[in-house]
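Yeah, one chain of the complex is gone here, protein chain that is, but the others are all in their spots.
Every chain is named by a letter (A and B) in the order it is written, and numbering of its residues begins at 1.
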Amino acid sequence: METISHSVKKRDHDDKISGEAMYVDDLVMDGMLYGKMLRSTKARARIIKITYPKLPEGYFVVDKDDVPGENKIHVVLEDMPVFPVDTVEYIGDVISMIVGPDKKGIDHIIDETVVDYDELEPVFDVMQSKTSFFHHDFEKGDLKKAFEEADEIYTEKFHTGQQEQAYLETNGIISYPENGKLVIRGSMQCPYYVITAVAKAVGCDRDHLRVVQDVTGGGFGGKEDYPSILACQVAVAANKVQKPVKCVFGRREDIEFTSKRHPAYVTYKVALKDKKITGMDINVIYDAGAYTTLTDVVLQRGLIGACGVYNVENLHVTGDGMKTNTVPNGAFRGFGGPQTFFTAEMLMDHIAKKYGMEPLAFKEEHFAKQGDRTSTNGLYHFHVPLPEMVKRADELSDFRRKRELYKNQTGRYRRGIGISTVYHGCGFTGNGERDLIKGVAKLRKNADDTVEILTSTTDMGQGAKTTFSKIVANALDIPMDRIIIKNPDTDRVPDSGPTVASRSIMVVGELIKRAAERLKKQWKPGEEQLITEHYVHPDFMIQFDTNTFTGDAYPTYSWSVNVIELEVDTLTAQTKVLKAWGVYDVGTPLDLNILHGQMEGGFLQSIGYASMEQIGYNEQGRIRNNSFSDYIIPTSMDVENMVTDFVSVPYDEGPFGAKGAGELPNVGPAPAYIDALEQALSTNIDHIPYTAEDIMKHLQEVKKHD
Amino acid sequence: MVNSYFTTSLDEALKIKNTKPVTPYAGGTDLMIEADDQASYLFLNKIAELKQITEDEEYIRIGACSTYSEVLHHKLIPQILKDAVIELAAPAIRNLGTVGGNVCNGSPKGDSVLIFFVTDSLLHLQSMSGERFIPIKEFYLGRKKLAIREDELLVEILVPKNGIDNYYYKKIGARNALAISRVSFAGILDTEDGRIKNCATAFGAVSDVVVRRPDIDQMMIGKTIDEAKGIKEKYLAAYDEAIVPIRGRVSAEYRKSVCQNLLQDFLETNGI
């Protein structure tokens, strides 16, 4: 094991554990006002008139007339207004913001405000939607021929549900004028996304803005685009009143109205010859919600992964991000991958069972290998470690023996053991790193020979401050306590790109490593030095064409094999996870404790995705279960006995051989869980979350037949 | 101007309840969810007389302001109640919430309420003008509608201590902790000289009020286990008709199936 893999004390441990770390809601400023949103109660309507009560002294309404720049929020496109001009598109769509010195006073004003709507017909069912925000269509090989020559054609449709990130700290932003600039600070993953969006809304250039990331209590993608939206609104308010304005969401507000994981409908049509897959025709529909936000990028990743880790030579993939009048969906760890990897895994399971084969054996026959073409006719340039990872998972879990043992369970308690094999593409899809982000990182050596790392990467718990410090300390061969790393402040750090896409270590980490190596060569004791490093696109990559969707979508992949063993109580339909295993290849681990923590956290999120986490809407299009008592995430008593292990295939272009790790753990557990449940219940499952109710319904049907 | 009251004396509390329109606040874990800053609370949590746990010949007497944690740790408390309370929410809630609050919340999902129903507990109510004891079954008039008078406070819950050792209890929540009951079931079977002396069942979270049907359970009384087997189908059919679950966070069908399964299992684990 590399020395760098050895765990160290995390750099943000002391501040956080003592309660001294300041999250945005902990900050109070002189003359600070609070802001709260007036939100639409209709899923789709034209606003005819808004009647506010008489505003007491010190209270303000902030709306479209207060937007000094363009009334558009830049996410990828700009279809979402800062404050709506005339229509609202989902329940919770922000109409205006009430600002004032007292929260109760603001609540009172909101209660007394009357909005006259002209209601329009909303669309809630994505299958009824006629608005495709984005459409993609790509192919590989000769699918027509594969279908013509097929022995048979297998068709199946799957559905995955919406999921809430449920970070423990809700969204929050403070904005205030200071020293001729407008400052925006708060809970966020991407300070440079925020500054770009706010510059447009406030109508000024970046030099007049300053964005600072505060200690962030979890993100998981939920604070990738959403802070830009909130920041535009709060910045416009602060700009209007020329005082600090703080807006921190309550939990119910955050669950009901902020971005979530896209629900998906995936249909497969598979050509089979001699019991092997020769081609796939895949259709993917993602429910975008009311505005485009990140849907195109999420959809792309889902399309690219729709045939899983399998070598499918003839492929046709079509996908649409469809509009519905529900909360706009955005990023959630995995970013489109968990949906289609779930469906691909279950597809393989079901085809295998059709042939009376063990799903794992069927999957193994189709594993992609180094040198195979990817779904977009790129290449698996590097070794694909799935076979040895499956072997390791089997050693740890005794999977094969138990799988045999648990066949045809009867009795009250029924066990099952399931396995999944997945990947996560590391970094931005396609040429994003080279053409869009063009990341820059800096190292500043001070006169006292301490070195400060200057990147826009945000630590939201995943340990970036620690892993980055390790990279630079190792490359410079100096102790960690000589390294300075602070929360990014756009006044001081360059744009290294957003903290998303499992790119931080692999891309930004590599930039700071190269900068450190250069600094080491040029080191001048006692002098101030500044090293700037620019992103260099790996030259082995096959150019990605966004029109034809061909080429290398990702430079490399991180892999995982997950096994879950569970037991169903057929009397109550409750499921108990007995034990769970994950074997991961993320290249060289840069800190084992940090990595185990990342894998374990994602494991539970993915189990929740498969089982207890679901979002229900009422007939008006409002989320019903908007509280932590109703949106159920796992507690410490829900998954005990979890084991995570690493197999390492170092990636030369990543720092010390490291690849992306942050999102991988969210991809595999859900299909492994469902595979296990399928065995326990002797049935096929085509949707998640598969809840206790689903289990009971199945059991009752079986009872009826007997 | 908000008027809330704090006292460490039961007499004082009854006086206040008699004259002011106050909301009794025991642990606060239900009230504080929708905290009303205009409410007039009567804080009972530090009244020692309401936190005694004692016994007499027939009953374990639990002070209404005993917290769930206090109930869990007290040696006099019967195991069936401890089994239910330990599954309630999580430690921090158990340290504040009270059995009295659970009863007076009026919800059919109350975890300790289910046990009070199946044991046919009595509620001890007091006011300045006197006191009365009412079977818990008669205390619930409908969803969140209680047979409590304006001037009354619940002071004790009396749990019959005999014949409750052979019990069956199961709570179904959405997860293993911090879970509101989706279905809950408790059953007691007490036999003497080979005959069923008491059969009691209660179903929680399926209807507006905990379902307690002593008239159906009555079928089992006086029978031997073999005789009970003979009327098992009739018994199950009677409950099949009696339980009409309302739709909540889970479907009525799910609740019904679970109730049927647990009732049957209760009988079968007792040899019926």
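One rule holds for everything that comes next: a contact is a pair of C-beta atoms (placed from the backbone, for glycine too) under 8 Å apart; a residue touches a chain by one contact, two chains touch by 3 or more.
As a working rule, contacts and distances are computed from a predicted model.
**Student:** Which one, "Acetyl-coenzyme A carboxylase carboxyl transferase subunit beta", "(2Fe-2S)-binding protein", "Glutamyl-tRNA(Gln) amidotransferase subunit A" or "Cytochrome bc1 complex cytochrome b subunit", is the UniProt name for the chain you do not see?
**Tutor:** Answer from the record: the omitted chain is "(2Fe-2S)-binding protein".
**Student:** Which one touches the absent chain: A:247, A:642 or A:680?
**Tutor:** A:642
**Student:** For the chain that's not shown, point to the residue among A:543, A:627 or A:684 touching it.
**Tutor:** A:627
**Student:** From the listed residues B:89, B:136, B:172 or B:228, report the one that touches the chain absent from this view.
**Tutor:** Touching the chain that is not displayed is residue B:89.
**Student:** Contact with the hidden chain only, please: which chain B residues?
**Tutor:** 2, 4-6, 25, 27-29, 31-33, 35-39, 41, 43, 45-46, 69, 89-93, 95-96, 176-178
**Student:** To test your reading of the contact rule: which positions on chain A touch the chain that is missing from view?
**Tutor:** Its contact residues with the unshown chain are 7, 9-10, 12-23, 25-26, 28, 165-170, 215-220, 250-251, 460-463, 591, 593-594, 596-597, 600-605, 627-629, 633, 635-637, 639-640, 642.
Here, only the chains that are shown with their structure count from here on.
**Student:** Report the inter-chain centroid distance for chain A and chain B in whole angstrom, where each centroid is the mean of the CA atoms.
**Tutor:** 43
**Student:** Using the touch definition up top, name the residues of chain B that touch chain A in the complex.
**Tutor:** For this pair, the touching residues of chain B are 37, 90, 170, 172, 174-180, 182-183, 249-251, 253-254, 257-258, 261-262, 265.
**Student:** If you look only at chain A, which of its residues touch chain B in the complex?
**Tutor:** It comes out as residues 104, 570-574, 612, 625, 629-630, 632, 634-638, 692-693, 696-697, 699-700.
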